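As you look at this complex, bear in mind that one protein chain is not there, while each of the others sits in place.
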Amino acid sequence: MSDSSHSAHGPADTQGHDDHDVASHLKTYWAVFAALLVGTVLTVLMAKVQFNSVALTVCIALFIASVKAFLVAGFFMHLLSEKKTIYAVMAVTVIFFFALGGLTLWAMHDMPQKTETKTLYVP
Amino acid sequence: MEIPYTDKARPDTGLYNAKVGLWLFLASEIMLFGALFSSYIMLRVGADEGVWPAVKLAWPHHLLNVPIGTFNTAVLITSSVTVVMAWASLKMNNFKRFRMFMVITILCAFAFLGIKSYEYNEKFTHYELRLKDGKALTGHLEVNGKHPGFWSPSDLWNLPRLTSSNVTEVKFVADPMEGHGGHASHEALTVKVDEISHLDAFIPRNHTFFAIYFTITALHGLHVLGGALVLAYFTFPGAGMWKTNPEQFTNRIEVGGLFWHFVDLVWIFLFPVVYLL
Amino acid sequence: MMTKLLQIFGMPDVASAHGAGLDDLLGYVHLLMLLLFVGWLAYFFVAIAKFRQSANGKADYLGVKGHMSSYLEIGVALVEGVLLIGFAIPLWARAVDRLPTAAENPVEIQVMAMQFSWNAHFAGPDGKWGLQDTRFASSGNPFGVDPNNAEGKDDVATLSNEEFLLPVNRPVIAKVSSMDVIHCFKLLEMRVTQDCVPGMSIPVHFTPTKLGKYSITCAQLCGNGHSKMRGYFRVVAKDEFDKWYAEKSKAGAGTSFE
Partner (left out) sequence: MAQTTTSKSGAHGVHAAHEAHHDHHELGFMSKYIFSSDHKVIGIQYGITALIFLLFGFFLVGCMRWQLAYPGRAIPLLGGLLETFLGKDMAAGGIMQGDLYNAFGAMHGTIMVFLAIVPLAFGAFGNFVTPLQIGAPDMAFPRLNMASYHFYFFGGVVMLASFFIPGGAARSGWTSYSPLATTAQFGQAFNGQTAWLIGMVLLITSSLLGAVNFITTIIQLRTKGMSWMRMPFFVWAQFVTAFLLLLAFPPLEAAGILQLMDNVFHTSFFLPTGLVVNGAQLPVSGGGSPLLWQHLFWFLGHPEVYVLILPAMGIVSEVIANNTRKPLWGYKSMVYSSICIGFLSFIVWAHHMYLTGMGTKISTFFQTTTMMISIPSVTILTALFISLWGGSIRFNTASLFALAFLPMFGIGGLTGLPLGFNASDIYLHDSYYVIGHFHYVVAPGTIFGLLAGIYFWYPKATGRFLNETLGKIHFWGSLVCMNLVFAPMFIQGFKGMSRRLYDGGATYFLETDPTALKLNIYITHSAIALGVFQLPFIWNFFASLFVGRKVTNDNPWDATTLDWATPTPPPHGNFLREPVVYRGPYEYSVPGAAKDFTPQNQPT
């Protein structure tokens, strides 16, 4: 069943049926909670291990964070069973989010032959 | 005419107004924190080499207290699950349980803020010291027998202030330095002020890392505070609506919870980025 | 040829090698604009005259049929594409990205903007700039040259809007920077513009092709004296430049950078 019935009908008119549904979700919520705690510990442990490449460390940390974010958004925020209006809004937002970060980063690096003035000093 | 869809969902979108509104608000929040995270990356990638000679790094890191940060993460995650449980309790018509979970959530929120201010204080009492001969240390400062910190920001010292207050020497308890040949003692060094080339606490103006760390976490903290206050309102004075309009009340809790999860989500990224990497 | 067209509007003569190309682009874009504008305006007047209520009492539900407008839009898009691919991108790659190689024997200068003057810095006869670090920088030493460094002793510097010279027909690389706020190094006749961003040194290049005295405009708001921040340089024949350079560098031995 999709989550829409929660929002479409409040508790008043959906006695019984809906209660049962929510009840069946409780386990999921606790499981997600446990997973999040595990994820937190994992991130810390992974960061302790010194990987050879900084990039790898960053990627792993961000990967774990993304998984956690997915769990929170997907289950706690019910994004896995949301309406398409909200998907559309989020999709647009995510695109612009990456446009902002990505293009700025690119712009700051495609600066031909520029030098930082402080490195002019060559002892 | 009354405004429709405050409690029931609109058939074609399947959503009630507040939910649409809240998700839109979250979209703007994503862009807000997105811009701050992007700034973090840009500043870090473009950081000067060796501006932070105390640890010989372009960008100081591993300076925050990881165990405490981890614990605080757990606190926030707990509050996230309790708020969703509170909503589920309402769905199952159990107001008592709802209130219990909400109280836990709010307590977690304040615990988080308390721990955070402890951490802030830790940083405000921690100093970076560079000497004119190129030596650099971090540690705790003692001037005239006092340890200035977060709770008394006007007591914070830096070099210009030392000079202008005619202080000639300070005591400095240096931290043990990793990888610098063992364990520096915890004895206080006495440092002459004219030998100092730089002295400042771990506060925003000292380095861009602290600047962005304090700015993002403070902004996040404000979100925690705001969210906690709203949730507290729903739990106590605003709970009367459960009697008059249970549907709309449940919606409010759902929407408040959505905001709360988002605050948690920001922290999920913030924690590794500023504490671990 | 486009330069001629643009002069009607008061644009100063181009005096650099790459400038003509930029002017061509500017001219073609304006032709396109003019064409669209005149076409639309003519249509517009015809339409409002012909279809005013007193002339046409009953409106036509459908109005225009057919695909004229799509053709028009595609046409505009095509012309824009041509200007983009045929002119703008290659011009930029040439005029901004590609620096003259050592074989082309460029004159290299550093330009330092400050509130509110222009400062230029040549390496001097040894071809080497003195060691620089922002720690040494002050109003009297905008380039932060180490005063004790031997290589800096023969450097040539013109400070506080003092005129400097450049040789004609030889590429110039100017590394522009700023010591305080953002300024903008704009040489109208050379068709050169580059923001001077503090903390960065960004090279621009051009080859002056006409003798004359030119000014450096500051095109970025930089504070109270922005409107008065005018520098000068003169493009001269090779001999004159060499002479000036030699003299300056002798005098430069006296420039203490302090």
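Observations on the structure shown:
Going in written order, the chains are labelled A, B and C, and every chain counts its residues from 1.
We take it that a residue touches a chain if its C-beta (ideal position, glycine included) is under 8 Å from a C-beta of that chain, and two chains touch if they have at least 3 such contacts.
Here the structure is a predicted model, which is why all the values come from computation and not from measurement.
Here is the thing to keep in mind: the chain we left out touches A, B, C in the whole complex. Looking at C:191, C:205 or C:248, the residue that reaches the missing chain in the full complex is C:191. By the touch definition given at the top, chain B reaches the unshown chain through residues 1-5, 10, 13, 15-18, 20-21, 24-25, 27-29, 31-36, 39, 42-43, 46-48, 51, 160, 204-208, 211-212, 215, 219.
One chain of the complex is left out; on chain A, the residues touching it are 85, 92-93, 96, 99-100, 103-104, 106-108, 110-112, 114, 117-118. In the full complex, chain C touches the omitted chain through residues 6, 9-12, 21-23, 25-26, 29-30, 32-33, 36-37, 40-41, 43-44, 47-48, 51-53, 56-64, 68-69, 72-73, 76-77, 80-81, 83-84, 87-89, 91-93, 95-97, 114-115, 134-135, 137-140, 142, 144, 179-182, 184, 186, 188, 191-195, 197-200, 202, 215, 217-228, 230.
The rule is simple: only the chains that are shown with their structure count from here on.
Annotation for chain B: no residues touch 2 or more other chains.
Residue positions of chain C touching 2 or more other chains: none. By the touch criterion given at the top, residues 4, 6-12, 15, 18-19, 22-23, 25-26, 29-30, 32-33, 36-37, 40-41, 43-44, 47, 57-58, 61-62, 64-65, 68-69, 72-73, 76-77, 83, 85-86, 89-90, 92-94, 96-97, 100-101, 104-105, 108, 116, 118 of chain A touch chain B in their complex. Those residues of chain B whose C-beta lies close enough to touch chain A in the complex are 7-9, 13-16, 19-20, 23-24, 27, 30-31, 34-35, 37-38, 41-42, 45-46, 48, 66, 70, 73-74, 77-78, 80-81, 84-85, 88, 90-93, 246-248, 250-251, 254, 257-258, 261-262, 264-265, 268-269, 271-273, 276-277.
Across the complex, chain C is touched by residues 111-118, 120-123 of chain A.
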